[in-house]
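Heads up, the thing below is written out as structure tokens.
Every protein chain but one is kept in place in this view of the complex.
Think of it as A and B in the order they're written, each chain with its own count starting at 1.
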Amino acid sequence: MSDQWTIDRGLVERISKVARLELTQDEVEKFTGQLKVILEAFRELDDVDTEGVEPSFHPQELSNVLREDEATPWNWDPLENTEHREGRHFKGPRIQ
Amino acid sequence: MKAVIGLEVHVQLETESKLFCGCSTDSEGAEPNGNTCPICLGFPGAKPKVNRRAVEHAVKIARALECDVRPRFYFSRKSYFYPDMPKNFQITQYEMPLALGGRLLLDGRSIGITRVHMEEDPARLVHVGGGISSSLYTLIDHNRSGVPLVEIVTDPDLASSREARMFLEKLGLILEHLGVYDPGREGGLRVDANVSLEGGQRVEVKNITGFRAVEDALNYEIIRQESMANMGIAVERETRHYDAETNTTSTLRRKEQEEDYGYITEPDLVRIDVDDAWISRLESEMPELPDARIQRYVDEHGVPLFQAGIIVNTGLDLSRFFEECVGLFPEPGMVANWIVTFLLKSLNYEGIGLRESKVRPGTFVELLGLIGEGTITERLARELIKEYVGTGESPRSLVERRGLASAGREELGEAIDEVLSDNRKAVADYRAGQTRALDFLLGQVLRRIRARGDPVEVKRLIRDALDSE
Partner (left out) sequence: MTGVIERARTLDEEYGIFNALAESDDSTGGGRLEGVAVSVKDNICVMGMETRAGSRVLEGYRPPFDATVVKKCREEGALILGKTTQDEFGFGTFSVNTPFKVPLNPHDRERSAGGSSGGAACLTSVADFPHLALAESTGGSISCPASFCGVVGLTPTYGRTSRWGLVDYANSLDKIGVMGKTVADAALLLSVISGPDEYDSTVSQAQPEDFTEYLQNDVEGLRVGVPREYFGEGVDTGVSEAVWGAIKGLESQGATVKELSLPHTGVSLASYYIIAMAEASTNLAKFSGLRYGLHLPLEGSFDDYFSRVRARGFSEEAKRRVILGTFTRMAGYRDAYYLKALRVRTRVIEDFKRAFEEVDVLAAPTMPVVAPRFDEISGMEPIQHYMMDVLTVAPNLAGIPMISFPCGRVHGMPVGLHLMADHMGEGKLIRAAHALEVRG
């Protein structure tokens, strides 16, 4: 990883696995080219001096927004939106 | 070869509601997915909100383990895909966790605590038609999704499976004292163990439930790694799954299959600031911890250190029992001795814990009182305690119902007189200097009073009677 601002096919394929997103060979090809251009444009981030600058996770920092520990049941049917169910369980794919 | 062990301990915090929503954490008897809402199921548009009590429990744990609680901390998203994760990321803590750098003292040795952080529990999966590697499909119950967990990560300071187990027992006791954890809850404490042999690669054994299972899993894993080393095979860095039924571990994934978690700060939650005042308030709410309790039993009650240790380390129930007994029967030495020497043995024999038994402080001290006032002998009490533990019946009523009270002075006097007059030969032998004759006479008297007397005391009375004859 000599330069973090470059990307190649192999990396795009690896990312697609991490992201659980099946890509066709054409998509890999196309995205690799487009991402190269995009990252080249984003490289200007490197020029900003951020020594000692804190990251901003939000535009304005709030703190200590907490809820009290009370059990308040939600009245709903959680399975209403799925076909993948068996009894009151959600049904999912196998692991391997 | 020396083993190097580090633990990641996941503890379910005792709260009413989940970490980020109002769903109940008590799912005993609930139907699958009955304790869920759009938040813990990660439905589009739903947002988490942090449970204050969970934070406070976690801070207490951190302080009990002598960690530095960070003045500000954040939650993060840990991304990985799995059917038990509604959002396919887990809300946990990463770069800025709740607390860092503590320790736990284990027989005078300091075991380092790397960090303490909070996170949400995933769902429970049932693998239908086979095991984790061979099922046809999975069934998902999200009642556990979003239940608050604290993860306690140790430094690689543990040197044996036995020590790992002792660490967990002590940790469990501390958590129980803090009132943040229920040792009776199934799966309330789950462990990932990292183990390597000196010079070898580190292997992580995932998701072990129970202290005993941790010791077993580590034993298996250490032997496996040793025999590999002996055969000249390099141990690879990997994650393994522990199967409690077969007591074996098997490969879950190799290093190159490790997930890239791609942590980001959870943008739906805000920073949490823990100022000194908040920490002080929580510390003031923290109860006495096990080590301090042991010391107090020694210092205030004069209980021998080893007995104090047994009482406290057995569990909070027993400590509370001891203290209530002492309140009712202010002879702590005797209480401790009877608990450690006889009560625990009887409970063990019955195969039950104090909590499930019918033993109560009020009735237990009755038994001690009966000894103290001389109504029954210690020996009889040792017999009676077995029956008492079994039935819980008041020892006093037991003694009365069965006529077990020690023979009174009058009855004893009569018995001695009768024995002496019926056994003149033995009396003569005694006078001739045969001490064994005295034991014979004692036996006769005890038989006559159906053993309801202290042999030493009865023997003294016989000797007195012989001398005054």
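Everything below uses one rule, namely that a residue touches a chain if its C-beta (ideal position, glycine included) is under 8 Å from a C-beta of that chain, and two chains touch if they have at least 3 such contacts.
The shown structure was predicted, so the numbers you read here are calculated from the model rather than taken from an experiment.
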Where subunit B meets the chain that is not shown, the residues are 38, 41-50, 77, 79, 81-83, 86-89, 137-138, 140, 260-264, 267-270
Can you list where subunit A touches the absent chain? 1, 4-5, 7, 11-12, 15-16, 18-23, 27, 31, 34-35, 37-38, 41-48, 50, 53-60, 62, 65, 67, 76-78, 80-84, 90-96
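Throughout what follows, only the chains that are shown with their structure count from here on.
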Subunit A and subunit B have mean C-alpha positions lying a whole-number Å distance apart equal to 41
Can you check the complex and tell me which residues of subunit A touch subunit B? 18, 20, 55, 57-58, 61-74, 76, 78-79, 86-96
Using the touch definition from the top, list the residues of subunit B that touch subunit A in their complex. 15-17, 21-26, 31-38, 41, 49-55, 72, 74, 81, 83, 88, 125-127, 132-142, 259-260, 262, 265, 267, 269-273
